[in-house]
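Please read the structure below before turning to the comments.
The block that comes next holds chain A.
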Amino acid sequence: MRAFWALVARDIKLAGRLGGGPFVGLGFFIIVVTMVPFGVGADLPLLSRIGPGVLWVAVLLATLLSLDRLFQADFEDGSLDLFLMSPLPVEMQVLAKCLAHWITNTVPLIIAMPAVAFLVNLETGIMLPLIVSLLVGTPSLSLIGALGAALTVGVRRGGLVLSLIVLPLYVPALIFGAAAGTGDLMGTPMLFLGAFSLASLALAPFAAAAALRISVS
Partner candidate 1 sequence: MAEYFAMGGYANFVWPAYGITALVTLGLIVWSVRGHRAVKTRIAALEARANGAEGS
Partner candidate 2 sequence: MAKSIQRFANPARFMALSGAVLPWAAAATALTLSIGLYLALIASPPDYQQGETVRMMYVHVPSAWLASAGYASMALACAVGLIWRHPLAFASAKAMAPLGAAFTFLALVTGALWGKPMWGAYWVWDARLTSVLVLFFIYLGYIALWEVIEDFGRAARATSVFCLAGAVNLPVIRFSVDWWNTLHQPASVARLDGPAIHSSILTPLLVMALGFTLLFVVLTLVRTRTEIMERRAASLEMQQAQAGMIVGAHNG
């Protein structure tokens, strides 16, 4: 297990040193949220009604943005070959990568949520359900995203295909996440969201590991 945490630590360290760390994802997230009022208009009641949905879509897009490099960097410098030969099972490596990706990309967004929510006039009352729904739902985004990244590693313009592949699979997370973001903490959408994340936790690592072996061969 020590190797697992060594890999998580390495990825977090690299994310910190490489390309401004979490601030790129955060910047993108804030800009996307800011765009909505320009498009929809500054009608505050309307904005507060669509607030959770907009924030969830922005988190989803910011996650997608950072997935492209999940395996690509290791593929390009030859590290992926060594990882596939290491004692740590590939499925565990995928989990480590997803955990590091979640910590470096998604958690900053959730932390910044209170500071950004005012852009869409989010009522303070539902701040807690929104943050809980993000904490419960975003792991599935990293896990399913890892499958997409593993399938498109080593492919030129892979980022484009990655989005086309991954977004349809994100639909349940978005539907239950946005609904849970407005409802009560133990409501049905929140429970389904949790179930979806757990299912992704159980299935995605194996599919992604298989995809990695295919992409390297």
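These made the cut because all candidates are chains of the complex that A comes from, given by their letters.
Throughout what follows, a contact is a pair of C-beta atoms (placed from the backbone, for glycine too) under 8 Å apart; a residue touches a chain by one contact, two chains touch by 3 or more; residues count from 1.
None of these values were measured; they are calculated from a predicted model.
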Complex member in contact with chain A (any copy), out of 1 or 2: 2
Residues of chain A defined as touching candidate 2 within the complex: 147, 151-152, 155-158, 160-161, 164-165, 167-169, 171-172, 175-176, 179, 192, 196, 199, 203, 207, 210-211, 214-215, 217
